[in-house]
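I'd like to ask you about the structure that follows.
Here's a slice of the assembly, chains where they normally sit.
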Amino acid sequence: QGGLKRVRIAVGTTNLNLAYPWLTLPVALGWWQEAGYAVEVLPVGASLQALQQMVAGNAEFAQLNSSVVIQANVQNNIPVRAVMNNGVIDWSLSVLEDGPVKTVADLKGKTIGVFSLATGGIAFLRSYLRAAGMNPDSDVRLVPVGLGAPPIEALRNNRVQALLYWASAQAGFQNAGLKLRHLRGEDWQSYPDFTFSTLQKTIEADPAMVEAIARGCARATEFVMASPDCQRRLHWARWPSTRPTGADEATLAQWDLNNLEAQLGSMHAAHAMNGGQLWGRATPEAYGRIQTFMQEAGLIQRSIDPATYMVSIPDFYTKINNFDAAATRALAAACPAT
Amino acid sequence: MTIPRGRLELLLSILLFVVFVLGWEAACVLLEVPAIVVPAPSAVAVAMYAGLASGELVTHFWVTFAEVLLGFVFGAGAGFVLGVLVGLFPLMERTVYPYIVAFQTLPKVAIAPIIVIWFGYGMESKVVITATIAFFPVLANTIVGLRAIPREQVELMVAFTASRWQVFRMARLPQALPYVFVGLDVAIVLSVIGAIVGEFVGSQAGLGYLILQRNFNLDMAGVFAILIILSLMGIGLHLAVNAVQRRVVFWMASSTDRVMGA
Amino acid sequence: MADGTAALVQAAPLIAARGLNKIYPTQSGAPVVALQDVSFTLRQGEFVTVVGPSGCGKSTLLKILAGILRRSSGQVTLAGREIDGPSRDVGVVFQAPVLLPWRNVLQNVLLPIDIQRLDRKAHTPRARALLEMVGLAGFADKYPNELSGGMQQRVGITRALVHDPALLLMDEPFGALDAMTREAMNLELLRIWGEARKTVMLVTHSIPEAVFLADRVIVMSPRPGRITEVIEVDLPRPRDLSMINSAGFGAYVAAIRAHFQSLGALDA
């Protein structure tokens, strides 16, 4: 890969499956390579680890939850910048479709399963309950049930009456056969979440690189929106070990598509929230909202100017959306064989 | 040497500690290790003080400590008993032991969800996870220790019509104790890890829970304060095991080192 | 395993061996023939000593009689029953003391009592008396590694006597003792044997000792161990040290010595 500039993206997940199309498609289709960059996309566990790797200089970009971006700036004085906003808070409460819980009010006295007690959704849940006139400390009980089988079993066995999880996890529950009804606060989707981020010094040192990488992300978003199933096929081909196993091909494809759709829903919501024009656009308003929410929830002690979170390149989102959208959509429709 | 040995050791130990802390602080400053990765010891000290003063660290300490102790007792106990059974019935070694090894190689993190489903979200599941980790070193050491008896001692016991069980209790077992105690030492240290891993999987209290909590808040100094408490817990338990060992295996004490010139 | 209470009473011969063979496998491959076609009997109440060059199979023979070593072929009976394990009414002194390091002297002596689930309290006075007899009264609470070689051996002797067994199998029990202590112990052993009518088989490398103690002396040949001579010692009992200077005694010693020498002293 002589001559290519090395770029590493640390992703806050253990499982780099097809739900990160803006990061994986440019690799699968060689776009970044054409632009002169050898990009590695590395699953490193969770947002904190991704941030650590980036701050330690082991990655130029990190895919983070918005709360981590805010905390890093406010609490830890780390100048993290939101290069792109790839999603909104897509958490929801899920209850059995034919169960007794129909509205938020029915949650009183119930037990809610969460991934862990240190998870982002809880702050939203608390404000949601408070808005519904409940005391989140006494009216519901939270139990940490992790991921995988335990939450499913817990809901099935009525050990919990609701599950508080993010969208792709909820998609997984449904794939496992749960018939679910979703409850979420009306405001939840007005907060940005998934953030493709970098450090201020990276932007200053190599704005062209940041722009090029982000352009790939934006173009990939265009592509996947046009043909989710092509993303699935490309991803499966490029990262065969991430494809699900344990059922017949059609079912597996459907499961993964369900998963991807959950993510695309969140991406769409972010797109709409941020003006509906430019893929990946991040706005000081949106990050200001989440910052305010976090301060009110006691997650941070002070606020900073929301503009601080932004990338300081003029017309950045216009620049990164400067690609042939029609051609990209056509490519997606044709779905290049690999 | 005019300094008595105990003093020298203490001095060296303290010196080492000071060097370590200063080196750490220096590394943080000079190598510009980001605080989000490794916080400076001064920051950790502040976090430690805050945690202790508020009592937060103390309450969670006791939860984890209880899990560690209970898990250790059950795990080490089971390991010892099974080791004894294998020692008494050699047939078990070839038949059952491979299954134990098989079970032992299962990553606890992978089977933790099953344990959580069976034992609930409370302390029980953490104790069980801890026990499964503490178990194996004790088992392996017990088995080999029980085999380490010199042939003459077995002959002696048998000549006086000792039953298999008596040979075990009066000769094999005391002979195995030095081994068993190494197993316990390894097990107690693994128990601390076990309890934390258990709490990572899902918990409502304990130092592992607090680590998750502080991780979520990007409070690395706070996390390191907990890690230091865990280390102290490990050292304390290790010293306790050693103290018991010295009392129980009294006949092995020291004498060896007094050969002149050795 | 254990014969339980199988009494060793009556029924002469107490021990009868016929065509006993023992072959040891070794790590270097070539097996060692330790005993070859060994036959003898031991009558109830008899005191038999065994002499033979080093490595001729004396310890091997004793271990087979004690029921802790499997013979390769041949027959041995104890009180008429095939030996297939140790018996309760036997006291064994090993060539090396073999004390348990976590038991003090008294506890080591009481080991057979503990093993045979006898009353520890009731036997402690006897244990202490035996320790006194072997000159270790002040060492009851010392640990084995705090004893000299000879003291350890004396603990081993005491241990074999503590449960008052009818049959004593002793493998060079006085080997590590000085001449005086050894003579005193010889006399004590004869006294105990005479009073309690025990049967004793004792391996020794001292020919005078063998003669002094025995009704019969079994002489073994160098490896492969065979019994080449059994000498009846027809000296009056009770015996005391003055007998050593008697002509009869000297004759026995000389005879055995001569026989011994004819076999070749060193094995190769």
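Here the chain labels run A, B and C in written order, and each chain numbers its own residues starting at 1.
To be clear about the criterion, contacts are C-beta pairs under 8 Å (C-beta built on N, C-alpha and C of every residue); 3 or more make two chains touch, one makes a residue touch a chain.
Predicted, not measured: the structure shown is a model, and the values here were computed from it.
Q: Taking the shown chains as one copy of each kind, please give their copy numbers in the entire complex.
A: Whole-complex stoichiometry, label by label: A x1, B x2, C x2.
Convention: only the chains that are shown with their structure count from here on.
Q: Hey, which chain is the most central one here, using CA centres?
A: Chain closest to the assembly's C-alpha mean: B.
Q: What is the distance, in whole Å, between the centres of subunit A and subunit B, each centre taken as the mean of its C-alpha atoms?
A: So the centroids are 39 Å from each other.
Q: Among the residues of subunit C, which ones contact at least 2 other chains?
A: Where subunit C is concerned, no single residue meets two or more other chains.
Q: Quick one: which bits of subunit C touch subunit B in the complex? Just the residue numbers, please.
A: Its residues touching subunit B are 1-3, 63, 66-69, 85-88, 90, 92, 94, 96, 98, 100-102, 111-112, 114-116, 143, 145, 163.
Q: So in the complex, the part of subunit B that touches subunit A is made up of which residues?
A: Residues of subunit B touching subunit A: 33-37, 112-114, 116-117, 121, 201-204, 209, 212-213, 215-219.
Q: Which residues of subunit A touch subunit B in their complex?
A: 48, 51-52, 55-56, 68, 71-72, 75-76, 78, 116-120, 143-150, 153, 299
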